[in-house]
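Of the protein chains in this complex, all but one are displayed in their positions.
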Amino acid sequence: MKRIAVMTSGGDAPGMNAAIRAVVRYASTKGIEVYGIMRGYAGLIDDEFVPLTFKDVGGIMEKGGTILRTARCEEFKVESGRKKGLQNLEKHGIEGLVVIGGDGSLTGAAVLSQLFDFPTVGVPASIDNDINGTDMCIGVDTCLNTVMDAIQKLKDTASSHERAFIVEVMGRNSGYIALISGIVTGSEAVIIPEIPVDYQAVADKLLMGRKRGKINSIVVVAEGAASAYTVARYLEYKIGYETRITILGHIQRGGSPTSFDRLLASRLGTDAVQSLIDGEYGVMSGLQGNKIVRTPFEEVLRERKRLDLSLYELANVLS
Amino acid sequence: MKRIAVMTSGGDAPGMNAAIRAVVRYASTKGIEVYGIMRGYAGLIDDEFVPLTFKDVGGIMEKGGTILRTARCEEFKVESGRKKGLQNLEKHGIEGLVVIGGDGSLTGAAVLSQLFDFPTVGVPASIDNDINGTDMCIGVDTCLNTVMDAIQKLKDTASSHERAFIVEVMGRNSGYIALISGIVTGSEAVIIPEIPVDYQAVADKLLMGRKRGKINSIVVVAEGAASAYTVARYLEYKIGYETRITILGHIQRGGSPTSFDRLLASRLGTDAVQSLIDGEYGVMSGLQGNKIVRTPFEEVLRERKRLDLSLYELANVLS
Amino acid sequence: MKRIAVMTSGGDAPGMNAAIRAVVRYASTKGIEVYGIMRGYAGLIDDEFVPLTFKDVGGIMEKGGTILRTARCEEFKVESGRKKGLQNLEKHGIEGLVVIGGDGSLTGAAVLSQLFDFPTVGVPASIDNDINGTDMCIGVDTCLNTVMDAIQKLKDTASSHERAFIVEVMGRNSGYIALISGIVTGSEAVIIPEIPVDYQAVADKLLMGRKRGKINSIVVVAEGAASAYTVARYLEYKIGYETRITILGHIQRGGSPTSFDRLLASRLGTDAVQSLIDGEYGVMSGLQGNKIVRTPFEEVLRERKRLDLSLYELANVLS
Partner (left out) sequence: MKRIAVMTSGGDAPGMNAAIRAVVRYASTKGIEVYGIMRGYAGLIDDEFVPLTFKDVGGIMEKGGTILRTARCEEFKVESGRKKGLQNLEKHGIEGLVVIGGDGSLTGAAVLSQLFDFPTVGVPASIDNDINGTDMCIGVDTCLNTVMDAIQKLKDTASSHERAFIVEVMGRNSGYIALISGIVTGSEAVIIPEIPVDYQAVADKLLMGRKRGKINSIVVVAEGAASAYTVARYLEYKIGYETRITILGHIQRGGSPTSFDRLLASRLGTDAVQSLIDGEYGVMSGLQGNKIVRTPFEEVLRERKRLDLSLYELANVLS
């Protein structure tokens, strides 16, 4: 193997740069050249390939986002786009590809691997933590700390005004961020897509908290489960609670990655290259326990990772 | 002087607790007892007074919000409410009052001082930084750092997606937060209430940035100047920019205070008590240069502090 | 089971409070009373027991350190001390004990369990991450982020002066903190107790880095492997490098716990109580993969957890 390529795709996640760095540097020490493909599948099709050396990736580990950028790409969903991409890989003499991203990105990687038999390995990066075959995706830990810090700040002002806050966090199909950030901030209630919303139960939880003497209340809502406004309106009309709404938005994707995300990304990026060297394609490198484990794309993509619902109980019991 | 009281009122601001601590501890060393009044003017009227000792305020300096809480209070705007408040002060033998808060709070303090001749001293705390007689209000510096950190996180993801972000920050009548956070994050444009909005100029700024090769653009909007949605719609229809919106909301009020705010609050809280001891009433303690200076309420409240518009030019020139 | 006790012992670790909170709150919902024992085994012997209610542990999760404090205790190493401790447990009607701490603390817990047959469950908390039966100990993640942030700051100034820095971090017998923080900061070299020090190799690494154009160099040393001063002297005399030394010290133990540590502590504290309810004693609750698993004390204490040396290679390859 003499030359491989690496790209990031889909929503960006903190730690992607650490994964890129690991891919480039580990390949370098193995005598393999690396090209970066800009803007994910869009750059693959539009032929935006840039050589990346050991030195090029110095100092990027600590940066949020991705130096290779990312973009949506409809064209790769059709035959013609895919062929163009493949031709570009061949044109540049690329013998293996590392795709860093979430669900959609890995689906693209599986296409390259399964339909075109191109040696492709995946690295899971997505703040939703909804990918099978890995305990954690790159970016989740940083995102959780960002959300936790934001909610902690809201609690200061919530306590001062004796108010309830509704905090809407990312998660269209997954309640992971909402659930874990609810637990680690001691929030009163968590609303997630995996569990039918019971507004009355939320209201009861807040009332009970107040009875116990709590002077602030936080409800964390995953965007895919309900709108913060709907929750706020219910609480106001049903139990007369004045609430404030915060929609954290894209700050959840940013920030210098945590130690956990940098380590995870470094290990997964390295293993992805080793997997290509080993001739083990069509797999994703993931973390299971303290070990790095490779899982075939079919298994990874068969279904979304299920949320551990015992954590939902934990959130309820401890707050 | 044997007994004084302290309260926080209006919107909470980080550093209020440091000011409370300074009032209580400095008074203690001077042999003066201190009562805290809960929930601002509401607690003054409802007779919520609690004794505060040197030890009670241990460990509060680092906390956001205010341990004395705060609330809106319509009742203090009318004669009957004010009289009730005054009676409570007399009932508890209070000989002087320190009011920590913004514009509205200091107006209340001026009423007590001017109409009822009650010895009252003000301490400016407001994230808007719109109060005359002080270079900086307590809470502004912490708020600016919170906004800066949030925008910095947005830049990570904005660069990865080559997107423009519209960030709406606090400031109904004042553009201070928007303007300074625009400067310190190198944002492309700042929209503030003090200056008529020129959407076309904003669009031009973004286009110029892109021409120069910038891959992200940030527009900071003070909530009192325009809605982030309006700005976003303009940019989309006029120049075809895809934008994302973030409304930072109440996290701007929270967080452990910065060194600057703790120092400022410690100095102002101490001086407010000394001012009561000196028999100098009806004034606000403020920071001017490196000095603590007392300014009569009339002067403080005559008009809102003007924004230094040379800073607006600075924002334009440097980004 | 009607009443249990909880204590923290040994070196403090961020997240201990989250574990205490989980123990108290989960027990409460199961109708079990909880006593906190102050200052670890010292308080057990000196009879410092305080009742802890659901409300008492509100707002402690975000705090570093431990509200139950901790202390060294020689007396518990001898028969007489242990008997006194046991008598106190009986006096207060305690039917089960949760011990939160590291190696030494769990050894004490094993004594209570094995010699006296007292129902005891352990929760691993130690910034060294050297305890068998769990992937991670409470406190490790926070510590790693603190060290990472500190080294990142050193890199700023190191680059400005083109200097090498030697950073000494905690770890008497374990190189975990040094190794991981070396990886996640891209440090040039890591010196740990698990691997014989090869000063010449360190010097070569720095020289190679400089040849490549790096303008700063960081060497991370675990305190148990070598003194930062020894390393500095070698580099100065052998290759003429001017170095600066930083000994991070106890800031590594402090700080508000990360999301990871709060979640881990919440899960382990809850499971420890459930383990007592289940009648499963003499075990430690640990994290393995995404699951909580109980391991008998004998197995936990048989030997220290081994460092995964493939991570050492990773550190070398990527920097």
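Going in written order, the chains are labelled A, B and C, and every chain counts its residues from 1.
Keep this in mind: contacts are C-beta pairs under 8 Å (C-beta built on N, C-alpha and C of every residue); 3 or more make two chains touch, one makes a residue touch a chain.
All figures in this text were calculated on a predicted structure; none of them were measured in a lab.
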Which of the displayed chains are touched by the chain that has been omitted? B, C
Given C:1, C:247 or C:317, the one touching the chain that is not displayed: C:247
Hidden partner chain, touching residue among B:39, B:82 or B:262: B:262
Looking at the whole complex, which of B:68, B:109, B:164 or B:180 touches the chain that is not displayed? B:180
Among B:144, B:170 or B:248, choose the residue that contacts the chain missing from this document, as touch is defined above. B:144
Spell out, residue by residue, where the missing chain touches subunit B. 18, 21-22, 25-26, 29, 54-55, 58-59, 61-62, 135, 141, 144-145, 147-148, 152, 180-181, 183-186, 212-214, 256, 258-260, 262-263, 266-267, 270, 288-290, 308, 314, 317-318
Could you pull out which residues of subunit C are in touch with the chain that's been left out? 8, 12, 14, 16, 63-66, 69-71, 146, 150, 152-162, 165, 215, 244-247, 249-251, 253-255
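As a working rule, only the chains that are shown with their structure count from here on.
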In contact with subunit A and with subunit B at once: which chains are those? Just list them. none
The C-alpha superposition of subunit B onto subunit C, two copies of one sequence, needs a rotation in degrees (nearest 5) of 180
If you average the CA atoms of subunit B and of subunit C, how far apart do the two points sit, in angstrom? 40
I need the residues of subunit B touching at least two other chains; which ones are they? none
